[in-house]
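The complex appears here without one of its protein chains, the remainder shown in place.
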Amino acid sequence: MDRELQGTITLPEEGRTLASGEQEFVLDVRTQDMELNMGPQHPATHGVMRILVRTDGELVTGAQPHLGYLHRCAEKIGENVEWLQYLPYTDRYDYLAAMNNNIGYSMAVEAVMGIEIPRRAEMLRVICAELNRIGSHLIAFGTYGLDLGAITPFLYAFREREWMMSLFEKICGARLTYSYIRIGGVFNDAPPGWLGEVSRFCDTFEVKWREYYDLLIENQIFVGRTADVGVIPRDMALDFGLTGPMLRGSGVDFDLRRDMPYSLYEEIHDAGAFKIPVGTGEKGTLGDCWDRVWVRVVEMMESVGIVRWCLENIEPGPVIGDIPKTLRVPAGEAYVGIENPRGELGHYVVSDGDKVATRCRVRGPSFCNLAVVEEILSGTLLGDSVAIIGSTDVVIGETDR
Amino acid sequence: MDFQGITDRLTAVGAPGFLGVDEPRGKDPEVKGDKGRAGDPFVLVDPQSIDRFLVVCRDDPKLRFEILADLTATDPAADDENLWVNYNLLSVSHRHRLAIKGILPKSEPTLPSAVAVYRAAQWHEREAAEMFGVTYRGHPDPRNILLPDDWVGHPLRKDYEFPKEYHGISCE
Amino acid sequence: MVTVSRYFNNVWKSFWTTMVGMRITGRYLLQKPITVQYPDERMPIPNRYRGIHYLEQEKCIDCLACARACPIDCIEMDAVRHGKELEWISFTLDYQKCMFCELCVYPCPKDCIHMGTEYAFVTYDRSEFKHDLLSYKGMSRDAKIRMVDADKKKAEKEAAKAAKPAHEEAAESAPEEGAEDAGAE
Partner (left out) sequence: MGFLQEKVAELGSGTNLIRELLAGAPRPELVPDWAIPLTAVFIGVGILLAIVSLCAMFGTWLERKVSGHIQCRYGPMRAGWHGWLQPLADGVKLLLKEDLIPLGADRVLFVIAPALVLSSILGAMAVMPLAPDFFFADAPMGVFLILALTSTTTIGVIMAGWASNSKWSLYGAMREAAQVVAYEIPLGVSLLVPLMVAGTFNLSEASAGQAGGFGIFGWYIWPVGFGTEGFSLGNPFMIPALVLVFVAVLAETKRAPFDLPETESELVAGFLTEYSGIRWSFFFMEEYAAMFLYCVVASFFFLGGFNSPLTWVFEDGGLLPNVFLFNVMAFVTIVVKGFLGMFVMMWVRWTLPRLRIDQVMTMGYKYLTPLSLLCVLGAGLWEWGKWMIVG
């Protein structure tokens, strides 16, 4: 080899900084970037997402998500089945929050039909939605621990989620894909004793929640893994259209339940039953992974507050309005966004007065939240990339629909 | 701000491409004979100037739509010669929404990309492009997102014919 | 000095939060597990559980309401009508497709299709997932008896009709009309 080529060679991209901005790597050898295929079968991609990662040693220099492995043509199906028949399909895009999806779709159709639903049905909807939010956040929290190597919190989270699912099993008969909320109300009334069990669940959950917080969220290793990692500044969060805990983790105080209230949430908020947790950058930078996870974990307790309020104020009454068996929706269109555990779940429904929808668009929050990953992954370590993907809490069923 | 206020403001600032509003019939069921459509109101915008319209929506201090909540397209009917392009904006600071619709001819479904205004549009536009055959001018990464790269046809068009097979796998 | 204190603070925090975590996990180590040993003991199944369907075949009138309500068209039924009675050929549910949404249950006019509490459904062959809900093929004993009875009645009626002259029939219906008139007054 020539003498001139020996010695120190400095690459043009020298002095790249980590997200924390502390360590600098100055490369003095010529290395080759490696293309690493994370997924579709990879433990950290939460389903069948594939991320093509370009790495330089442990450093990720570029990432490109590839979607579509779970594409099931949900929107096309929506244009081919009757209004009510589409309801079970809504369970399946965000399968961790099927109740919220049912509510979103039902509300969109109700908005076109212009009908009001009975108050007890609204109450039951809110209870189910918030219980499901707790369950979904439990998964988010548990699998995030799993991504970071803590397996036990995951099992603890599943223990409480199991109770939540058995509550749903009692009210609607299914454990994951509920199809409980119907257009015009809910399918059937709560069985006797169910509301009391929900109340007991809330009591127990408050005790267990403290344990999650101490076991994982406050743990120094967890803080070290998540603080200052994957920082999404406020402007970037808005630009990418992030919603839900991702947006609140970046310090934007916005929640559809409070700010554009639907269902009974305005009343519940006025009664002071819940607050909206917003990330503050307590352990690191504002908008890092820790803030996002913290927002989710605190939101679970706020949901408990909402459920408590509903249990106190629920009154007997009908649970479903006068809805014909074969729905005919008047011509028109509506977009209804509700607060899913992952963000704004929008349903854009177009009807031409037929038994079948003209367009049944789903705006999945995971789809939009995942888009930001492409941007923030580069410049992190391989271990961080897992932490960042986990903190977006995507459900691949929803990104691909 | 309610819908009326937003449209007034849009008229006042002279938003480029603002064509008008489409409002549904009244919610009061007693009023018979109202033949209008049901649902939510939206504004009609010329799709060719949608990017400049969105800039106004985003930057105007009274409007301040920071978030592009949704971007999609709609094929109203197989015999309709137009596609709809739908945008849904959300304002975090003023807590209001705006639904936008543009009418785009199926013969030349091309319109400017909104990625320069909202980066949230990037994936939504890729999806709308592959599903409806809409071309977004100036999109930085116009690949398929949910469908395979070699997919033929635009599945959410009403005149889409289901393929008989895909790479030798029967779809029947 | 700040760096040094932060250094030892970090060491202490790591140690302390580890101890806190180990206290929580250690407490659970000594508690009884909450899981059950599945095939030996089972979780109670609530009444509304949406498991594999069962059909009250006697009540079913082959109206296809459930098949029409099904979002994925997994219900197929076939029956031959003999007057009022049904001769069942098949009533199949394809459990490869079924998503247990219960949309088939509530349009039923006779309330005869239900979702049961059975959830384990294992076969060696996919074709067996096309499950026949019928408890018997053809006609039930009762239906047969009813049909024979009905046939007999019909035959009797026809025989009586043939035997009776036409004016007697008219006379028979006359008092009924009179009663109606009385009711109206």
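We just call them A, B and C in the order they show up, numbering each chain from 1.
We take it that contacts are C-beta pairs under 8 Å (C-beta built on N, C-alpha and C of every residue); 3 or more make two chains touch, one makes a residue touch a chain.
In this text, all values refer to a predicted model and were calculated from it rather than measured experimentally.
Asker: According to the contact rule at the top, which chains on display are touched by the left-out chain?
Answerer: A, C
Asker: Which listed residue, A:73, A:115, A:155 or A:236, touches the chain dropped from view?
Answerer: Missing-chain contact among the listed residues: A:155.
Asker: Which residue from C:34, C:64, C:80 or C:148 sits in contact with the chain not drawn here?
Answerer: In the full complex, the listed residue that touches the missing chain is C:34.
Asker: What does the interface between chain C and the hidden chain look like in terms of residue numbers?
Answerer: 7, 10-11, 15, 18, 21-22, 24-26, 28-31, 33-35, 37
Asker: If the hidden chain were put back, which residues of chain A would touch it?
Answerer: For chain A, the residues touching the absent chain are 23, 34, 36, 42-44, 58, 145-152, 155-156, 159, 215-216, 219, 221-222, 224-225, 381-384, 386.
Here, only the chains that are shown with their structure count from here on.
Asker: When the C-alpha atoms of chain B and chain C are each averaged to a single point, how far apart are the two points in Å?
Answerer: Those two chain centres are 42 Å apart.
Asker: At what distance in angstrom does the C-alpha mean of chain B lie from that of chain A?
Answerer: Their C-alpha centroids are separated by 24 Å.
Asker: Measure off the straight-line distance from the CA centroid of chain A to the CA centroid of chain C, and report it in whole Å.
Answerer: Spacing between the chain centres: roughly 33 Å.
Asker: Which part of chain B faces chain A closely enough to touch in the complex?
Answerer: My answer: residues 24, 27, 29, 37-40, 42, 66-70, 72, 74-77, 86, 88, 90, 92, 95-97, 99, 118-120, 122-124, 131, 144-148, 155-156, 158.
Asker: Okay, in this complex, where on chain C does chain A touch?
Answerer: Touch residues, chain C against chain A: 10, 13-14, 16-18, 20-21, 24-25, 28, 34, 43, 46-50, 69-71, 99-103, 106-107, 115.
Asker: Going by the contact rule at the top, pick out the chain A residues touching chain C in the complex.
Answerer: 81-82, 84-89, 91-92, 152, 156, 159, 166, 169-174, 177, 179, 187-188, 191, 211, 214-216, 218-221, 325
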